[in-house]
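Just one protein chain is left out here, and the rest sit where they should.
Right, chain A next:
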Amino acid sequence: MSTVFIALQANEDTRPIIEAIAADNPQARINEAPAMVKIDAEGRLTVRRASIEDRIGRGFDLQELHINLISLSGNIDETDDELTLSWHA
């Protein structure tokens, strides 16, 4: 299974997002680099709006992710509730 990844800036906005991703994707590996965090996961990775909202205590629009996003890989599917990265092969 190939690896997908999402890379985010390391700041106060993304700390709860990274926590949420780690909690929702047990297979994910968190790699810290200067000023950024790269999260790798085998095959598939999901970012859930509800998990982020639980941590920040307010409503969150998944499109807010764009502000601190650095890079990603895989095929993307985004709905109001989830952003999923995956490879077909």
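The rule is short, and it goes like this: a contact is a pair of C-beta atoms (placed from the backbone, for glycine too) under 8 Å apart; a residue touches a chain by one contact, two chains touch by 3 or more; residues count from 1.
In this section, contacts and distances are computed from a predicted model.
*Asks:* Which one, "Delta(24)-sterol reductase", "Phenol 2-monooxygenase P3 subunit", "ABC transporter ATP-binding protein" or "Biotin synthase", is the UniProt name for the chain you do not see?
*Replies:* Missing chain, per its UniProt entry: "Phenol 2-monooxygenase P3 subunit".
*Asks:* Need a quick check: the contact residues on chain A for the chain that isn't drawn.
*Replies:* Output for chain A: 2-5, 7, 9, 13, 33-36, 58-61, 63-64, 66-80, 87-89.
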